[in-house]
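The following block contains the structure, expressed as structure tokens.
Complex shown without one protein chain; remaining protein chains in place.
Then we have subunit A:
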Amino acid sequence: MKTSGISIGLAAALTLMSSTSSFAVTEISWWHAMSGANNEVVNTLSKEFNESQSEYKVVPVFKGTYPETLNAGIAAFRAKQAPDIIQVFDVGTGVMMAAEGAIKPVAEILSEGGVTFDKSQYLPGIVAYYSKPDGTMLSFPYNSSSPILYYNKDIFEKAGLDVDNPPKTWPEVWEAAKKIKTSGAAPCGYTSTWLTWIHLENFAAWNNLSYGTKENGLAGLDVELEINAPLFVKHFQEIADLTKDGVFRYGGRTSEAKQIFLAGECGILTESSGGLGDIVKSGMNYGIGQLPYEPEAEGAPQNTIPGGASLWVFGGKSDEKYKGIAAFFNFLSSPEIQARLHQVSGYLPVTLKAYEETKASGFYEKNPGRETPITQMMGKAPTENSRGVRLVNLPQVRDIENEELEKMMDGQQTAQQALDNAVTRGNAAIKQAIGQ
């Protein structure tokens, strides 16, 4: 009897404590996947928002890698314990969009929360990617990035290459890479992170080639891949041949190759603009160029497509929470915050105003190359091929592509065979995922 009395008292005390705290401030949980330097940014932003007002408190929680965070969110939703805000990477966009009953569109939250939401104030390429075909913005673009070329100026100099003019086309990259290797300036010429994102999805958009039918999936779910077209084959056969000669070095499926570049093993790297932080930190004498294009492609260079991640809000929460989330997103899209995010992390600014402010401040003159990811994405009005890639199971399709490309680079198959296999297997997986 005695123990149960104590436990009842304890429970009552706990309830009291929790109810008083929730009376004071509404807590908003934010699950994210930002590690290292970008994690500090998340914590600083939350802290600044919490100190700027007293009604809401954003609580960021690190949940591991991008896929791990998405899975944690899905599992939590199924257990009816979903967080309020979750950061989902670009390839998870299709998964989230298909879950219409689970999420609440950000456009709705903003307008219901009394925040004036003017879509024209946001960078069109980014907003279009995170919107429904009818134009409703579904998620808030938090960190958007675009793949660019980084090069090690010391290695370029040793190899006798022009330090101020990085290669602009893929044939130029292959030439420069070969020269780096043969001159002994570095053990390898070129490496790249995220082959699927940079050399397939962005290669297609940047060279105005189709990645798949149905406008790469933006106009319908039953997509058939078209990545075995001649220019893709030519591009990957080059990579396969260069791998054999040790001119190109494969680092892994995600961003592992950045370490090879940072270690000074390769002279050229293609990586997300969001990887800039680590490269700056390393103290390397680096240069930035735009993503190389394929000169044989008509209309190239077109525009690149956004990578990175956006913030999704789960449905079924209290109005009070949604109001707080609207205030938080409003805070995030303020020009000062956006401009700072962009300048510190290398991610793209989400609003035009932040971009213009950064421009006016003279930041780009002082930091040449930092405007590249934006001009790449905004330079031309997007075509059917360059609005983005959206598949309900893009993570799975990327896995398939990676597997086939790895076999190709190991010399087990040609580029043509690898891409044909990727298309066949990818199409079958898409059919299965949409239940056909």
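Definition applied: contacts are C-beta pairs under 8 Å (C-beta built on N, C-alpha and C of every residue); 3 or more make two chains touch, one makes a residue touch a chain; residues count from 1.
In this text, contacts and distances are computed from a predicted model.
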{"item": "The complex's invisible chain, by UniProt name, from \"N-terminal of MaoC-like dehydratase domain-containing protein\", \"NADH-quinone oxidoreductase subunit H\", \"Pyruvate dehydrogenase\" or \"sn-glycerol-3-phosphate transport system permease protein UgpA\"", "value": "\"sn-glycerol-3-phosphate transport system permease protein UgpA\""}
{"item": "Identified contact with the non-displayed chain, of A:58, A:409 or A:423", "value": "A:409"}
{"item": "Candidates A:28, A:42 or A:74 - the one touching the absent chain", "value": "A:74"}
{"item": "Missing-partner contacts on subunit A, residue numbers", "value": "67, 71, 74, 77-78, 95, 98-99, 101-102, 243, 250-253, 259-260, 263, 265, 393, 395-396, 399, 402-404, 406-407, 409-410, 412, 429, 432-433, 435"}
